[in-house]
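Only a single protein chain was left out; the remaining protein chains are all shown in position.
Chain nomenclature is as follows: A, B, C, D and E, assigned in order of appearance, with residue numbering initiated at 1 for each chain independently.
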């Protein structure tokens, strides 16, 4: 019997056939505006509600803004932070600015992956984290693509080694069909792709689980919505874009 | 209740479900001739009419030409400049030429982003700006694409930090389908894409809101026109180009 | 009321709704054999006939050949040169050769854009030019594409600053769909694209005005012909190549 | 009569017309999530069951994780390791960490291909290996593609020279249609491609034998499944994607 | 009345509306196996028969082989060489080998374009050449594409300046749709494209005149054949490959 972590995102655990197998490192890949950050917030928040502490690594936004963003969906993490059950790792401000001085987990040089990992380890141990989200890993190798695989492998060893079940947000360009490059795609235990496609003048949201080690999962592309309470996935619906195939 | 900034562009606030959420930094992306500068002018002018001071950062045109361009649509900003409610930051002339000597906010070296930001901050504070348009950010990293994300992040921190709701014009080539590169696309709070497509021998104008943090918005591609009074968006019409999809 | 410069090319001013707004710098973009040079000659010749002096900057052909080429269409500029109403800037020979010694405006190093601009300014002032054509600007940055935008901006400031309404010829490869690169496309006030397409075994000529600051214009692709009296555009005909769209 | 090695994967030997010709080095190429590692595990496990010792070269996963992954399909290799019939070459940990200290075959610098080959040779000789799987060779030249062919040639000489029939896992990006580059594709004795395609909203698994020296083989694309007992290939079914052809 | 040079290739002068305007430099562009060299030989041979001396610049073949190739079509140039009416410039052997020692016009370093031009000038003057073919110019800049335009411009000045009507063979790859790059395409006075296309399992030969300064010409794609007497073009037939267009 596989030990699973429930995402708590409506419909998502259905298509995962119960949740993400524990200790998996999942690449959450998508273009701009596809809902990657919201998915990460919701995953961590649902963990907190289920008694699983969590850590959010902020590489794209100020930690203050992250808390505001989460609160807009009704996910107020401040009480959990006070109780030592949740932490934001600030890999955004470099510790510069008034607000940053109030942060506890600050990576003074966000380009130093070794330093980031040290701070991350400390945060995971302090709160006893079971879930981690890194938003985004792409930032770590945007300027040096050859380091992509090495960076993801490093994170994977630490996150899996410390027993967490984690999400690595991977930003791809709106015109890009891959998941973030060959090294990254193969290193992850799972890949979930979020898409926003213009089809006949309308934007359509869908996601697909491309791989997930240790479990079967839906092999279909499902529509989803972003509501003011977060993401809702429709496990019984399929989005069909493209060519036909026949198996005879 | 989301605090919103009305663009005042006919039809635009309808498809934004009320306006741009305050403090958002919006990437306005499009090819040549799509109307990006006109959109920016109209956004700032409507702010002035609603009592919201503004700043225009001129990177592509001489400040004198900017004022002439705006006046051609009936938007004469000179009175607002005299009252200290509007400013043009001259990041075009480097202070060279007779006309440039009359400008108050001059970036003597437009390639020095740090200097640009200092002058911009000063202008924002002087006029108490609520709206800013930078036309265009692409110029800032045309020769050094690896700096794109860093430049946009820097601008975002300053513009959002000072409380403005701002537009960053992003120039893409006529054949390019993205919004200006992965780093830029993910850094912005919102993305509006303006398009000019040749369809069956005729040029068609349309726009689509690709993402907008903090609000729902139309998920459709809408036609728009450029008239002698500025842009008019048609919220009830949809431009359909391309493939079919089915959701079952 | 917009002040316009009539191209005098049959049909062209119709689709420009009267002509090119004065002081605009227009990118005339097209592949090999599309008629860019002929368009430029005809534009300048018609200026001379209307009392507007002109300058042709020869970067692709020997000035002697330019005069021969023009004469083949019945446009003999020599009398206008004698009267000081027309000039050819020789940015082709570097002043080498017997024929070159008879030229008055010679750019001794055509790769030195600063020098080119000095000679061009002198020629414009001497003849009191109202129209200029540069054939081609592409030559100026063929070997150094990163300089493209800077070069076009420099020319634009000088040409517009001296009050001329000018054409910059932009050479694109036969397989290239853009207008000469993002920096160039956005810097111009107007873009006219000349095309030569093989359609079902026959070569078809057409042109489209992609943008033109300060005026409305035809939004359609029009066929044109090259006759022994120059270009004729058909404003009432449309060339339709490609996909359908619907606006509902 | 060709001497063949049976993969033991249900259906696979049918489409190989009996198995892989002995001493062939087979490139197993596919994108993320296509089942390359599972294929390799199953190939080695079936060897052990048939009395053929084997070696697994772990470049992507910790040796401990490799054993866990195999056990999830019911393939517990530990008893075979104790009997000296199976070995995992650890080219992942560099010998760092508690668990690594228990490994017998450790490549202390996985980037040193010469060192890797020395350790591999030792392991092959110790267990008398008849089957080897390297997961993946792509890792060996991800950062230096020009070395790809040389690396594969080196491995081929050693693996074939020592009499093994081996699988080299080749990771390609999800959008890539080749097998890992021209040098690699031509160096291998056989190529098996595993695919995961999204067709009309559903993920479809299929494989095709592109070449196999020394034997005829199925020239069709076959569907396969990944079950909790490993891969099952359907030799009587064909997956048809794409264009028509006629032979007259 | 345009002074024209007849190619003498059956059908070709018809679609050129009488021949190539004198002094034009024509780019003869095509992939491997399209008949570019044969076209050049036939053009020069027909000149000799009409009393127009010629020069062939051999960059791809040994001069001895060039003479053999020509003789295979019944075009034996040796008598004309003896009479001082034809010359082969040897830019192939560097003067190495027994056979090369018998050549009169040898470019000792074929990579030195200046030297090539000196030898070419000498040959043109010696035989009083009216026609020249350079097979191929591509060889001159294969390793240094940035020099392409400069090289073609240099040749054009010399060849046109000395009064010849010349063909520059441009090799493009079989998959390439252009004519040899933007710099080259625009520098030539004329472009003739030879094509060999696989259409529905059969190879089809066709050519199209893309541009020709100083004359109107067929705007259609014509089929041609290579017979044992050279090329025959079919001016009354059209090869139609591709999309539809409508002019309304």
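Just so we're on the same page, a contact is a pair of C-beta atoms (placed from the backbone, for glycine too) under 8 Å apart; a residue touches a chain by one contact, two chains touch by 3 or more.
These numbers come from a predicted model, not from an experiment.
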Touched by the hidden chain, restricted to displayed chains: D, E
Of E:24, E:40 or E:136, the residue in touch with the unshown chain: E:136
Residues from chain D at the interface with the omitted partner, ascending: 146, 149, 157, 177-179, 181-183, 185-188, 191, 208, 210-211, 213-214, 219-221, 238-248
Touching residues (missing chain, whole complex) on chain E: 31-33, 60, 62, 69, 72, 136, 138-139, 142-143, 171-176, 196-204, 223, 237-242
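The working rule: only the chains that are shown with their structure count from here on.
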Leftover contact groups, counting everything except chain C: A, B, D | E
Homomeric contact chain A-chain D: same or different residue positions, threshold half: different
Label of the chain whose CA centroid is most distant from the centroid of chain E: A
Computed distance of Cα centres, chain B from chain A, in Å: 31
Approximate Å spacing (C-alpha centroids) for the pair chain A, chain C: 53
Junction residues of chain A, two or more chains touched: 238-242
Chain-level touch network, classified as line, ring, star, complete or other: line
Every chain pair meeting the contact rule: A-B, A-D, B-C, C-E
